[in-house]
Structure formats: C-alpha cells, structure tokens
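Here the structure is laid out as structure tokens; the discussion comes afterwards.
A single protein chain has been omitted from the complex, and every remaining protein chain is retained in its original position.
Read from first to last, the chains carry the letters A, B and C; within each, the first residue is number 1.
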Amino acid sequence: MLRPASIRFAPAIALAALFGLGEVGAQTQTQAQTQTSVDPAGNAAVIDDIVTGSRVLADFGVLDGFGHVSARDPNNPNHFLMSRSLAPALVTAGDIMEFDLDGNAVDARGRALFLERFIHAEIYKARPDVMGVVHTHSPNVIPFTISQVPLRAVFHNAAFLAAGAPVWDIRSDFGETDMLVRNPAIGRSLAQTLGDKSVVLMRGHGDVAVGPAVRMAVFRAYYTDVNARLQSQAVALGGLLNFLTPGEGAKADAVNFAVIDRIWNLWKMRVTTTLAK
Amino acid sequence: MLRPASIRFAPAIALAALFGLGEVGAQTQTQAQTQTSVDPAGNAAVIDDIVTGSRVLADFGVLDGFGHVSARDPNNPNHFLMSRSLAPALVTAGDIMEFDLDGNAVDARGRALFLERFIHAEIYKARPDVMGVVHTHSPNVIPFTISQVPLRAVFHNAAFLAAGAPVWDIRSDFGETDMLVRNPAIGRSLAQTLGDKSVVLMRGHGDVAVGPAVRMAVFRAYYTDVNARLQSQAVALGGLLNFLTPGEGAKADAVNFAVIDRIWNLWKMRVTTTLAK
Amino acid sequence: MLRPASIRFAPAIALAALFGLGEVGAQTQTQAQTQTSVDPAGNAAVIDDIVTGSRVLADFGVLDGFGHVSARDPNNPNHFLMSRSLAPALVTAGDIMEFDLDGNAVDARGRALFLERFIHAEIYKARPDVMGVVHTHSPNVIPFTISQVPLRAVFHNAAFLAAGAPVWDIRSDFGETDMLVRNPAIGRSLAQTLGDKSVVLMRGHGDVAVGPAVRMAVFRAYYTDVNARLQSQAVALGGLLNFLTPGEGAKADAVNFAVIDRIWNLWKMRVTTTLAK
Partner (left out) sequence: MLRPASIRFAPAIALAALFGLGEVGAQTQTQAQTQTSVDPAGNAAVIDDIVTGSRVLADFGVLDGFGHVSARDPNNPNHFLMSRSLAPALVTAGDIMEFDLDGNAVDARGRALFLERFIHAEIYKARPDVMGVVHTHSPNVIPFTISQVPLRAVFHNAAFLAAGAPVWDIRSDFGETDMLVRNPAIGRSLAQTLGDKSVVLMRGHGDVAVGPAVRMAVFRAYYTDVNARLQSQAVALGGLLNFLTPGEGAKADAVNFAVIDRIWNLWKMRVTTTLAK
C-alpha cells in the first residue's frame, strides 16, 4: 500500500466509531486528523466507500461470503484499491491493498489475494471512465445469466439497465473451466463483453457493475439485484411488459447521480448500526 | 415551519424515548407538556404520524432510501407537512417542513426539498377529502406498473383496492422523461389518473396511496405492497381467481378504519424498539 | 377471568425472565410457586402457550397486526381462553380473557373484544376434540383461498393437510359482507366447512388451524403457511407433483405430535430472546 500512515489510522477511527469505543476513538481521532493533513491523495475517503459498500451489499444479501468491491486509485489511474482475500462483510480499511492494472499487488506482504482480481484490472484498463467496480454472485441476477430472457430496466432506480446488460459466457472463449476469471486473458474477454455498459452478467456465476465512482458502482450492483427480482415477478404475471426506453433510462440515470448521497448516508448508518450491535 | 416551539420540543421527547435516555427524556417531557398546552393546532400528533409512518414503511422495505409521507396541515387545508429531502428511515419531527399547494416551502431556510413534492401538492389540491399521502417505490407493486395485469383486491385488509387502482404512465402526456414528478403539470396529470381512488400506480416507478388520515395512507401503502405480493403468488398458481367484489371492498374497508389503532400501536412499538437497539 | 391469583403472578415470572430481571424474577417466582399450588386448573400453562404461540406466529410473519390464538379452558370445556383485542405480538398473560361458547366474555370489565371470536366459539362447540384454535391472515395461504388450486401436503411436517383443507367462502351463505366472522351464524357456517379437518381456508381472508392442544394448532398454522409457500414454488416448476397420500399423512402427523416439544422449546426461546433484546 502506498500511504500506510494515513491508512493505518483512518480505519482505527472508523472501527472505534462503529463499536462505540468512545475513549479510544477520541484519542485516535487526534492522531488521524494529523495524519489526514498529510494524506494529499485523499485515499481515505475512497477506502471508506469500499468498506461501506462491501458491508452494505453483504448486509442486503447481494454479496455473501464471496465477491469484491474496488476503486481506481484516485491518485494513480493505473492502480486500483481492493481488499485482500476476505468475506466482504468483514472488510476493514486495513485490509485494502493496491494493485496495478495487470492484477499485481504493489506490496503484497504475504497477504492472500482474490483469485478474480483480473475482473477489476482489465475493466479499469479498458474503461478509463470507470472509477469503481463491484463483482457479486447477486442471487436475483443469476437466473438471468442462464436464461434467454434479457435483463431490462423495470424502474427508474435501475435506469442504467435501459442501455442493456449483456451476458458473458466464459465457455464461449475458454471451453469448460472452473468458471473463474483467474487470469488477464479471461478478464479481457469479460471487459470486452461489458463494452460501454454499466453491468455485465456472467453465465452461471454472477455479475459486474461499474460506475464513475465507487458509490455509483455499489448503487448499480444493488439495484441490478432489485431490478432482477422485480422483472422476475413481472414476467411471472404473464403478458407484455412496459420497460423503460433507452431515452428514459439515460435521463433517469442522471438523476440517480444527483440523489445518491441520500441513500448512501442511509446505507452507511445501517452498516454502522449493524456493527455496533 | 409555523409553530417552532411545540415542534422543537416534541421530537426531543420522541428521540429521548426512542434511545432510552431516561433522564433527559424526563426533563424534556415536562417542557413538552407545557408546550403541548400551547399547541392549539395539534400538529405534533400529525407530525408524529408522519415520522412513525416513514420509519414503519422503511422497516418493512416498502420504502427504501427514497419515497415520502405527508399530511395535510390540520390547521390550514391549503398547506401540507412533509420532510426535507431525507431517507424515510432517518426522518425525525425536526425535519418536517410546511408547503403550500403549489409545492412552495413556507420557510425553506436553505433546506433541500424533495423534487417530487408536486405529487403531494396536486393531490391535496384535487382531493379535499385526502388528509395523508404516501409515495413509495413499493417493490411488489412495481411489477404491476409495467404489466397488463391489473392490481385487484385479494384479501380484506386491502379492501380499498376493490374499487380499482389505475396505472399512470408519465410517457402518455410527457414523452420520454427522467420519470420524475418534478413540476405541478406532471403532478396534476398523476392526480387526474388517481381520480377518486385510494391508490394510483406509476409506470416504471412506484405508487401513491392516499387516505382520510396519515395513518390510513400508510396502512394502504403497506397493504398495497402485501396485496401485490399475494396476487403475484395467486397468478402464478394459474387458473381463475376469486377477488373481492367492489361491494365487499367498500364494506371491508370501513372496518379497516375501525381497527387501525391496533396495528398502528404495534407498528409504533416496532419502530421504537428497532431504534432503541 | 376465573383464577386471577395464579394468572396475576404467572405472567410476572414470564416477563421477568424475558427481560432478564433477575432479582424481581427470583422474588416473584417464590410467590408464583405458592400460587401454582393453588391453581388446580392448570390454566397458567395453557395461557403461556397462547402467549408464546401468538408471539411466535407474529415473529414468523404468519400473524401481522391481526389474528388470534385461543385454547379451550382445560377446566371447563364450555369455555375458552383468548386475548382481549390486541396485536398478537403484544399479547401477555394478563391480556387473556375467558369466553363461553356463544362468544360472551365471562368478565369483560370494559376490555375491547375481538370481533371474530365467533370463529373460536363455534369451532369449540362443533368439535369436542379441538383444544386450540388459531386464526391468521397467513400470507402464503391467502393466494390458495382465491385460487382453484387446492392446498395439498407437500412434506411430512404438514402431513395434517393430506386429509384436505377445504375453502370456505363467506359469500356463498351471506352474500356481500365485510368479510368478517362477526356473529355466531357466520362462525357456524365456517365450522361446518371445516368439518373434521385440521385447517379451513377463508376466501379472501386467511385460514383457521385447529388441534388437540394449543401447541399443535400453532404448529399447524405455521406449517400450513410453509406448505403453501413450498406448493406455490412447486406449482411454478410445472408438471405433475407427487403429494403425500392420505395414508402417509395420517402416519406422519402422528409423529409430529411426538416431536412437537423439540420445536416448541426452540420457538419459546426465540420469542424470549427477541423480547429480551
């Protein structure tokens, strides 16, 4: 990791606050404020979003023991930040590591790495606009990954799906595998299928959501799962369905950006409350 | 806000009680009782219902980070009360603001407003009988907003649906939009489709439930969601379904009024318990 | 209520235990043990089962703010015990009242009564073998009450359904009503449709489960809801289904009696833990 000083202290505050350790928290805060002033990169905020996003998605059941949230390094567009191999519900700021766009850890120090970090590396390489990536085994989405029914935008919170959400099948390029994105070539294939979209479905596996910020990637991962559930219910009603048009989707998605703090603040509080119990 | 004195103290009690702050609560209660005696408008009770309703619907997942609950001002039928822009689960009495029926804040003081306050304004304008309005992205209802299958009353707690629940499609009058009720004209169109019904569905968006009291609007928002889920399950069984007739609906809905306190007291306790944890 | 002395103290133990009031609990226990020795009727145990059953079914979502659990008075087969009008999640032993089989309260003392107590009264009258009755708006069952698909036994825990679960439609005998069992005549009609079965479905309303003990009635109310959910999922898979035969049902239901304490103890602990939080 590049800036160990600030990162080492920032999570101490977060955890102290989460677990109601008033005394310790107060002391650490002083240290951290000092450290923050020497954190020109502003990584602490992005790392906090990775931690919050990981826990929120775990809390909602979009992530279970697997899956991961990453952010492009705000200081170095050729690097990204991501947890060591760990269940998302347990990720803390101290677990976040730095990687280059070939998926190599900058300073591994013997920590276990996610096998599928190439999902993130290759998408950051192919899509300069993407600042956050989320990979999940989103339960409501998985049925669409093995179905011929395309996932489409049912409501405005999932407006980003109105542009389409392609399905990537690892078997098309790589034959019978263990289904994992375990090297750069497989990651590249996935990134190509994603194209310029916000979400790509992975056959028999899950999905990847991307965004111009970690928060938007988390938001999209969440609402992709919700939309899939609602579309499944709508399909079961029978008959023709009235989806958002691409034009509506583009306009409505712009609003999602404008209001994301409202739901992000709620989610952050939800995770904090859960942890404090 | 019109009556800051009573409103400033009432939430202090509520919060003290919710968080088990015995000492502070006891002190504040004395102040508040004094204040209540100079609150001829009785707004405190209605505001408490807005807060409780917002939190109950969030707790049940009918509301997520978005949506809102409002009440017609009991003192001034040309005004209504509604939170500043905030996730419903976080609304407290101190967040409630006052609006006129064009959606203008009486005393904004720089607070952020809900973009879709025109839903409420135009319904209060068109429907003098309505005292409470709830707008949600009710997850079980959304599939019906994009389907040709009409939402119908499956059981007596949702008897108010037996009169019908029309679907409003913003595209019919306004073409491709960002899907939001962001001005009076769009609100008027929605209110016209609602007509004299209790619930209107919004295509690709959610629904609006109204009632002769905030509690009834919240009750209807909740049971609209439950009814939609049960109807979806019933449709999936296949074959003809035996819905409530309009006659049964009218009679059964009258009973809902009579017993609402029983479930409201439970809901209020549920929200209080959740917060106190 | 007939034996106020024992009843007054028994709930004090229960509540003290539930809320971890060690000191008070210890003191009260001494009193209660004394009282128990003068409680020849043994009503305290049955009342505890009504309270536990009400809260368990509320905790599982089988009951929401409405519905009720009753027991035939173990001392007087022409009376039954049931809460005053109250949400099931809030019922305590002190809320239990005594009724005759015409639905009259023995000692009302101004307390509000459940409008639908005639469900219980008329079933106890018609079925001497029944010792416990549960009425719910069981969400997974309601779809079957309006469908032509009969509810059938999917697995052995719901073996009691293998004998059939008839659907009662209030409209057949009484035309367009408010859907409620609000007098003895309507209760009688319902009891006739129940016949010698364990469960009767109420069109557009819910169901009633009965048993040779309160615990069995609660067990059946719970597994009727579970079975309905599983049958709905099985129907949605398509094709022929392989239900329990009546012969299997009779044999398997006998085992349910033998093992009910295992799950009852779990449920009681679950409710206790929830309350203690």
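Here, a contact is a pair of C-beta atoms (placed from the backbone, for glycine too) under 8 Å apart; a residue touches a chain by one contact, two chains touch by 3 or more.
All values reported here derive from a predicted model rather than from experimental measurement.
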item: Where the missing chain makes contact, among the chains that are shown; value: A, C
item: Residue among C:L63, C:I142, C:V226 or C:V271 that touches the chain left out of view; value: C:V226
item: Listed residues A:A126, A:V235 or A:V255, member touching the removed chain; value: A:V235
item: Hidden partner chain, touching residue among A:V56, A:I142, A:A162 or A:I186; value: A:I142
item: Footprint left on chain A by the chain that the document does not show; value: 64-66, 85-87, 89-90, 115, 137, 139-140, 142-149, 169, 171, 176-180, 203-206, 232, 235-236, 277
item: Where the missing chain touches chain C, by residue; value: 153-157, 159, 226, 229-231, 233-234, 236-245, 247-248, 251-252, 254-255, 259, 262-263, 265-267, 269-270, 273, 277
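As a working rule, only the chains that are shown with their structure count from here on.
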item: Distance from chain B to chain A - Cα centre to Cα centre, in angstrom; value: 32
item: Mean-CA-position distance for chain C and chain A (Å); value: 46
item: Shared-contact residues (touching 2 or more other chains) in chain B; value: 236, 277
